[in-house]
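Then we have chain A:
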Amino acid sequence: MDKQESGIRIIGVLVLIAFFAAALLAYVNKITRDPIARNMKEETKRAVRIVLNTLGEIHYPDDPALKKLNDFEARYFPAVGKDSALVGYAIIVKAPNGFGGDFDLMVGIDSTGKVLDTYVLNHKETPGLGDNMKKEDFKKQFRNRTLENTKWMVKKDGGDIDALTAATITSRAFTSGVKRALLTFKALHKGKQK
Partner candidate 1 sequence: MFEIVIPGLILAGFALISASGLFVASKKFYVYEDPRIDEVEELLPGANCGGCGFAGCRAYAENAVNNKTVDPPCPVADAEAMQAVARLLDLEVEVKEKQVATLLCKGTHENSRSVMEYYGIDDCWAAMLVANSLKACAFSCLGLGSCVRACSFDAMLLKDGIVVIDEEKCTGCGMCLQACPKNLLFMRPVSGQVIVTCSNTDRGADARKACKIACIGCMKCEKSCHQNAIHVNDFLASIDYEKCTNCGDCVAACPTNAIEMRGQEVYVTA
Partner candidate 2 sequence: MLQLRTFKRGGIYPPHEKLSADAKIIFGEIPGNLLIPVNQHIGRPLKITVKKGDAVKRGDLLAESTGFISSNVHSPVDGKVLKIFRFPLLGGLIREVIQIQPTEPGKSFKEVLESDPYFDIDIGSLTPEAIRKRIEEAGIVGMGGAGFPTHVKLSPPPEKKIDALIINGAECEPYITADHRVMVERSSEIIKGIKILQRLFENVPVYIGIEENKPDALKILDELVSKDGDILIVPLKAKYPQGGEKQLIKAVLNREVPSKGLPMDVGVVVQNVATVLAVYDAFYYNRPLTERVVTVSGNVVNQPGNILLPVGTPVSYVVKKFEIDVQKVRLLIAGGPMMGRTSHSFESPVTKTTSALLFFDNRVFAERRENPCLRCGSCLRVCPMGLDVALYTQMIKADKIAPEAKDHIQDCIECGSCAFVCPADRRLVQWMRLGKTIIRREN
């Protein structure tokens, strides 16, 4: 085809293409930036609504606050009801040592310290096994438990929690995750009551 490809032309064309490509991308980025950011937040907020579903109409901040305890940290959304009174928290903790590593768990806790519901944000547990922790059958046993009224261990380890069939590892992680959330709640609530 082109017999003499001068150096200038070669480099020039590539540079031009790169320029237009990047410019195009910058433009697309400009359009999509906000929806993406919104989507990211939306997911967490949707989760908050799910775990605090039983509290009726609530209001909560756009971004979570951070709470550090001795051996782990947690992010949380304090939720207020219609009358602006604090009705509960949605607390995000890392559930430690799952089958596929740590995973993020959101726990809804009402103002009395009872677990309302749980939501797994992202995880690498095995589909069909560990990821059954998202199922109602497993989740329901956590409702209404508090830090005090429950031994926060799976039954195999002498606690009160029924493990998922053949997924004790996940169940253990999940259980410690919920416990972490309750500990966080305790720390937060103590502060509030002062």
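Here is the rule we use: a contact is a pair of C-beta atoms (placed from the backbone, for glycine too) under 8 Å apart; a residue touches a chain by one contact, two chains touch by 3 or more; residues count from 1.
For anyone wondering why these and not others, all candidates are chains of the complex that A comes from, given by their letters.
Worth saying up front: this structure is predicted, and the values here are computed from it rather than measured.
Peer 1: Looking at chain A, find the partner in this complex that touches it; the options are 1 or 2.
Peer 2: So the chain touching chain A in this assembly is 1.
Peer 1: List the residues on chain A that touch candidate 1 in their complex, please.
Peer 2: Result: residues 7, 10-11, 14-23, 25-27, 30 of chain A touch candidate 1.
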